[in-house]
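A single protein chain has been omitted; all remaining protein chains appear in their positions.
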Amino acid sequence: MLFVQLFVNGIQTGALYALIAAGFSLIFGTTRVFHVAHGATFTLAGFVFYELYTALAWAWPLAALGAGVAAAVFGMLVDRYVYSVIQRHEAAFFTVFVASFGLAIVVQNLITIGFGRGLVTVPTPLSKSLELLPGLYVAPMAAVAVLCAAVAFGLLHWLLTHTNLGLALRALGENPDLVRVYGLTPRRLSQYVFLIGSLLAVPAAILTAATSGLNPSMGHHIMLISIAATIVGGVGSLRGAAVAGLLLGMAENLSLAWIDPQWSEAVTFVVLFLFILFRPGGVFGRAVAS
Amino acid sequence: MKKLLAGLALCQGLTLTSLATAADLTIGGLLPMSGSNAEYGQIFSSGANLAVEHINASKMLSGKLSIVYEDSQALPMQGVIGMNKLVNVAKVPFVLSAFTGVSKAIAPIGTRSKTVMVNGGGVGPDLAELGEYFWNTIPLVDFEVRAMVPYLVKQRGLKRIALVYVDDPLGQSVVKELKTELGKAGGELAGSFSVPATAQQFSGIAARVRDVKPDAVYIASYGSQQGQIVKQLRDNGVSQQIASYSAFAIPSTLALPEARGAMFTSQKVDWNKSDDITRRMLDDYKKQYGKEPNMYVLNYYNAVRTFGVLAAALEKAGKPVTGENLLAQRKATKTFDFVGATVSFADNGTIQAPIQINEIGDKGAKPIADAAH
Partner (left out) sequence: MLAYLQNIAVLFCVNAMLAVTLNFIMGYAGIFSLAHAIFFGVGAYVAANIAMHFSDSLLLCVAGAVLVSGALSMVLALPALRVRGEYFVAASLGLQVIGVTVFSEWKGVTGGLGGLVGIPPPTVFGHALATPGEFLALAVAGLAAVLLITTALLRGSFGRSLMAIRDSESAAQAAGKWVAAIKTLSVAVSAGLAGVAGAIYAFYMSFVNVEGFMLETSILLMAMVIIGGTGTVFGPIIGAALLMLLPAALTYLPFLPPSELGTVQQIVYGAIMVLLMMYRPGGLVGGRRKGGKA
């Protein structure tokens, strides 16, 4: 029964990781920007939701909307005023990475000044688990997480395959110059990507606030997961990010059945490292020439 | 580079000329002011600041006392830089420290420069071994466990304890003490589960804790993580009694709905002690911050108070207030009136203080029992 419990936990964690990675994967896959400030978007969304829902007692859909606005605006501003400036004179991957990282530090500390330094949680009865079978505890939150992930990925898939915007975004990921030939501006598309990608952080942030709580310095951890899931799943593949998120969440939980908990975080990165060594394209990605 | 150095020297010159009287004293505070442990820095400094205020208001010293802070970020290297600044630039004889890693890194510096370092937050056993100049105003965790176990087993009848701990010297000490004490009291360590210091997901741990069917769960963690452990244990079907040590006394854990009913040990504080020191501290803190002070606030208040008492004695005897003299004076002083209790320092700089058991309720923690001696 322990195994079944860990399996179910793995699904809940995996769904959360898939949601977290989705935004980063979309942004990185289409614009090739290593947007580590995505962790800051996540933290911002979480704290805004907490403030609106718990402190100011708004209804949760309104609070979620508020968080969404905050996240989207942040992502788009960062793209417009920081990344575009850098990309104008050179496309060095690491310059953007360092700038993004600097931003993450600034936002993390601004949140600390604004919201305090301790753990905050969003209390909800949905996070309390029920004993479905003797020894098997599942919280309604698990179902919510899986549902959210399914809806988010479903919407994203529809967007990318059935709309013109989606087509343009996929083209951007493959060949930015070709996009210009068709009269579209990569700049404008980039703003859309950051809008959607940052919005994707919101459900994950809210769910995390309800299950494990938020603190201003959680951005790093979020980014580690996003990067690992994006690469293991294959850069440019959203399906990959979803599968990889699930895989990593499962691995982290199932490994508890055999190894000491200290090593469970390392498990995620051993998986990442092995994939990069032997299958850098990830599960669904394009082949990567070395 | 040269310009920068000249600039720094100029700044130092400027600060020196702004010091008014030679009798004014300065102490240092090396606390985490930013980063993931900044919550502690905020709490610790509020206690220290209040003590400085009180010392100045009651004119305990001949001049004005002030405290200068450096940000350790709870990291050893930053702590070393901050300590060096306090010792060599601000030239303080007395520094407040926090976090075991930082304390261990600065201990050699304090010992070499004969600067007193006082910890009021960490409770790891290694804090007793950092030399003569390192003092603790908080009883270390082995005392705390020794107080909690008999209470759990004998008063509450909770014999099988499961332990969730961070695998550092503090956690390892808790494992050892729990095993010994439970054996003595007739209980049993049903299972011990270590977690990485950076872990945030504990549903798997919760499953394993459930599996061993304990009567109570002891948690040895700190900061945000301990709150996450409590919440996720409760969310995942662990409904047994939760017990822990003084680290639970931070606002975010005390306010956590899932932590209601949890018990934790701490230094005994008799709130009803009607002496001036206790009353004034309580009242002023409530006035300034709108809530009751917690144990950490007390410990750092007491640390600064200790300085005040020792420095006043030195001034009366006409001796300069240096680290060396402070140490000698402390050794010569039998007891200290801390807020809510009277304590004495052991030779190794730790205090022997009575321990109490607290329970978290709707409005924070309340003491429910005294530890048996």
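All chains are identified by letter, namely A and B, in their written order; residue positions are counted from 1 within each chain.
Criterion: a contact is a pair of C-beta atoms (placed from the backbone, for glycine too) under 8 Å apart; a residue touches a chain by one contact, two chains touch by 3 or more.
Predicted model, so just to flag it, every value in this text is computed and none were measured.
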From the list B:Gly41, B:Gly223, B:Gly237 or B:Gly349, pick the residue that touches the absent chain. B:Gly41
Given that one chain is not shown, which residue among A:Ser25, A:Thr112 or A:Ser127 touches it? A:Thr112
Across B:Glu53, B:Glu132 or B:Asp167, the one contacting the chain not displayed is B:Asp167
Positions on chain B where the hidden chain makes contact: 1, 4-5, 7-9, 11-12, 15, 32-35, 38, 41-42, 45, 69-71, 73, 75-78, 80-81, 84-85, 87-89, 100-101, 104-105, 107-108, 124, 126, 166-169, 172, 196-197
Had the left-out chain been drawn, it would touch chain A at residues 28, 34, 82, 85-86, 89-90, 92-99, 101-106, 108-110, 112-113, 220, 224, 227-228, 231, 235, 262-263, 265-266, 268-270, 272-273, 276-277, 280, 288, 290
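Everything that follows uses one rule, which is that only the chains that are shown with their structure count from here on.
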Please name which positions on chain A make contact with chain B in the complex. 2, 5-6, 9, 12-13, 109, 112, 116-121, 123, 127-129, 131, 135, 137, 139, 211-213, 215-218, 221, 252-253, 256, 260-262, 264-265
Seen from chain B, its contact residues with chain A in the complex are 34-39, 42, 167, 193-196, 198-208, 210-211, 223-224, 227-228, 231-232, 234-237, 250-253, 256-257
